[in-house]
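The complex is shown incomplete by one protein chain, all other protein chains being positioned as in the whole.
In order of appearance the chains are A and B, and numbering begins at 1 in each one.
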Amino acid sequence: MTTAAPVRKDRAMELQKELIASYFTRLSRAPQTGAKTVATFVPGNLSELLQCFDAVPVLPEINALQSGMRKLSGNYISEAERRGHSEDVCTYVKCDLGMFDAGNVGPTGEKLPVPDLLLLSYTGCFTFMKWFELLREKLDRPSVMLHVPYQGQGKATPEMRRYIVEQLERVVIPELEKLTGVKFDVDRLREKLALSVKAEDDLVAVWESAKNRPSPIDGYFGGVYYIGPIFTAFRGTQEGCDYYSVLREETMQRVREGRGPVTPDGEMSEEKFRLVVEGPPNWTHFREFWKMFSDEGAVAVASTYTKVGGLYDRGFRHDPKDPLGTLADYCLGCYTNHSLPDRVDLISKYVEEYEADGFLINSVKSCASFSAGQLLILREVEKRTGRTGGFIESDLVDPRYFSAANIKNRIESYLQMVDQKRAAAAGAAS
Amino acid sequence: MTTQRTTAEITAACEEMYYDLSFAAPRRWKDASPDRKVAGYLPVFCPREVVHAAGMLPLGISGAGDWLEVIRGDAYYQSYLCHIPRSTVELALSGRLDFVDAMLFPSTCDVIRNLSGMWQMLKPGCVVRYVDVPQNYDPEIGGRFWQGELRGVAEALSPLSGIEVTDERLAASIRAYDENRAAIDAMYALRRDRPERAPTSEVYLVLRAANVLPVGEHTALVREYVAAAEATPRKSIDASRVVVVGAFCEQPPLGLIKTIERSGCFVVDDDFLLVNRWYTAPVAGASGGRGAFADLASAFVRSTTPTATMYSPKSGRGRPLIDRVRAARAEGVIFAAPSFCTPALLDQPMLSDALDAAGIPWTAFKYAENTGQFQPIREQTGTFADTMKLWEAA
Partner (left out) sequence: MRCFTGVDLGSTTSKAVVLDERGETIGRGITNSRSNYEMASQVARTEAFVNAKFTLFRRALSARGGSLGLAEALERSFRQEQYLAQLRLLERCARSELDGARYDAVRAGASKRLDAVFAGMHEDAPLWFLPGANRKSDFFRDLAGTSWQVRAERVAGPGDGGIALLMALYDKAILRVENEAVELGFDANIDPALDRVLASASSDRDACRAAAEEARATVLEDVRSVGTGYGRARLPFPKDRIRSEILCHGLGAHAMFPATRTVLDIGGQDTKAIQVDPEGIVSSFQMNDRCAAGCGRYLGYIADEMNLGLHELGPLAQRATRTVRISSTCTVFAGAELRERLTLGEKREDILSGLHRSIILRAMSLLARSGGVADEFTFTGGVANNPAAVEALRGLVRENYGERILNISPNSIYTGALGAALFAFRDTAREDALAKEAA
């Protein structure tokens, strides 16, 4: 349901592209500028802290998804498998290892530096640990562990928080000081955290705009662009704040004009289905995948994947008054660090609060953290909301694991089922 | 015990427990007194001393092997996830675990982690505890966190049994498990030194009985087996000495273990059911007198056996394996990992690279707990064993 009208690029979209490109440029020039580079993961990333040491983050997940979108991941994965990695394991890891073997060229076409330190922010994903152990063996760079306990009992305890703060104080910060030669300045961290809060407020306003009908945004496919800056290098920066304020402004304008989301094929003219989506997207066929939804007039009003780097919409904000404690809270609160009952709870709330017609799970082969248990999530959310769930399977960056015909068939079947049930319910009500 | 049992009799008794999905042994223990409670745990680790000190029976759950048809369990898992959670869910949903009062899920991997949440939803009456082991090994940081976790486990269990986990009780439990580990170490030493007397298919069954027996009974069982095995002369066989790595969580079927042996291999070290051999040193006194909880915590951060699920802070991930190969005087390594086992499969290339560098031969295959085909594995490990013999001769 997209119009053929020429795509009007929003300013926020352009800004986003500029920001991400500037980040990759800064990273690739690090050997010249002398900035230290620190590899870390999106969930539980310590963006503001790294900035305190003038370090540039390297985000292997982002590199892998970029490789997926640029259709390079297939070769990288094959290369890693030739070197002895199993077909069964996470393709982000294999893609990343293969990218190093292929010369480590980033999305801007420039070679990326080998990170100086591997900051293992071990949050919500077991594979992270093995990933950096593998990189350490391969790159001969030191690693430092920040172990973030899992909220297995449905809550973050003071002991967990203390454990993280102690690791920050006694392991992570000393390592970063040693690496960069910069002395840690807690006031500098406070300033950055204050900037984070602003961006977080704006981002939440953008997420919540999807409660409007039509939703002015797609909170999944479009959402992955919105999280780009805040989940990578721009949380705690003025550029980040500027981007989110423009994004918020533009989104509110769309609400006022009653316009739907912009897709790669134009603006959605009619919102036929409102969905909540659980699970990461597929990156190798991202546009094709999105189109399968937009062609049917389906818009994602909320998603869980866009919360892997923080559940700001459930109230969390960084707190400059308690700089290390707030970083601990942040790490603990990432979506994949939540228990299954909590995830069921969150998805159910999204379905209710965003008045969704249903919810769809994209189960990715690579990611057991998301996938193990999703079939129970499906059943439980259906039970709690009375709304229909759909289930499709793909992978993050393995092009072999995206069967377009199969996925399209399921999406269509699912949406037709939702439509039929809705019609039946309307018929019964009238 | 008045009459000495033979190794065959002992292993037959163990085999019965191995195949018993009605869990008769732990049920018998529980039924002996109305206030007895059972806490199940999944691989790879459980602080069983704490469970024991709470007066409860720690029950190891290692899936359901190849002798349970999985229907309901399969309904919850996509094809690209491993098998152990399927059979475990099947056990739960078929009522076979209804006598279990609490379940402990260690931070082995994301599949087992998420199973803890599933259990909370599927078995609302059961006390479910996720046990997050520390990946920071500083006694003051990771050690302290772990002590807190251990106390948390104790606090979750004590209300069930009505028994408070005092330092004295815990110290006694630690002693019981230290003894058990010593007995198992002796069994492994016997197998290492005289593998023909203690075949792995027997050792495994004796070890596996630790899943369901109270610790004291199991210690006695292991000692009884070791004594009987030592006293029973068996024909020496010409076989290659191998270490089996990767089978620490989902267990290979017994038939697979036998297949490896029959193909001409002596398994002289392995990582089956690693919880039983978790520490490389005694736990009692590990903290230098700071109490039983501190002993457990210190032992964990200082003397945990390196394995795929535990972070290694320094590079040289393959070093401990090479040490094990040398200590066991093994000629080669067999990587036997469950399909879709993230920890084992991601670990393997690091280990095999190190073996290559050290000139230690290895071979690798994947299995599932319900693997029904052993022929390709027999051919593979048989060829591997023959090749090692040829190298040795050359």
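What we mean here is this: contacts are C-beta pairs under 8 Å (C-beta built on N, C-alpha and C of every residue); 3 or more make two chains touch, one makes a residue touch a chain.
Computed from a prediction, not measured in an experiment: that's the story for all the values here.
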**Complete:** Where B:Ala13, B:Ala75, B:Ala172 or B:Ala220 are the choices, the one touching the absent chain is B:Ala75
**Listed residues A:Phe273, A:Tyr350 or A:Tyr401, member touching the removed chain** = A:Tyr401
**Request:** Tell me where the left-out chain touches chain B, residue by residue.
**Result:** 66-67, 69-72, 74-76, 78-79, 368, 370-376
**Fill in**
Per the touch rule stated above, chain A touches the missing chain via residues 375, 379, 382, 388-389, 391, 393, 401, 403, 405-406, 408-410, 412-413, 416-417, 420-421, 424
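Just so we're on the same page, only the chains that are shown with their structure count from here on.
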**Item:** In the complex, chain A residues that touch chain B
**Value:** 83-86, 88-90, 93, 120, 122, 125-127, 129-131, 133-134, 136-137, 140, 143, 145, 147, 149-150, 152-153, 159-160, 162-163, 166-167, 170-171, 339-344, 363, 365, 368-369, 371-376, 380, 393
**Message:** Could you list, by residue number, the parts of chain B that touch chain A in their complex?
**Reply:** 75-78, 80-81, 85, 105, 107, 109-111, 113-118, 120-122, 129-130, 132, 134-136, 138, 140-142, 144-145, 148-149, 152, 308-309, 311-313, 315, 317, 337, 339-343, 345-350, 352-353, 366
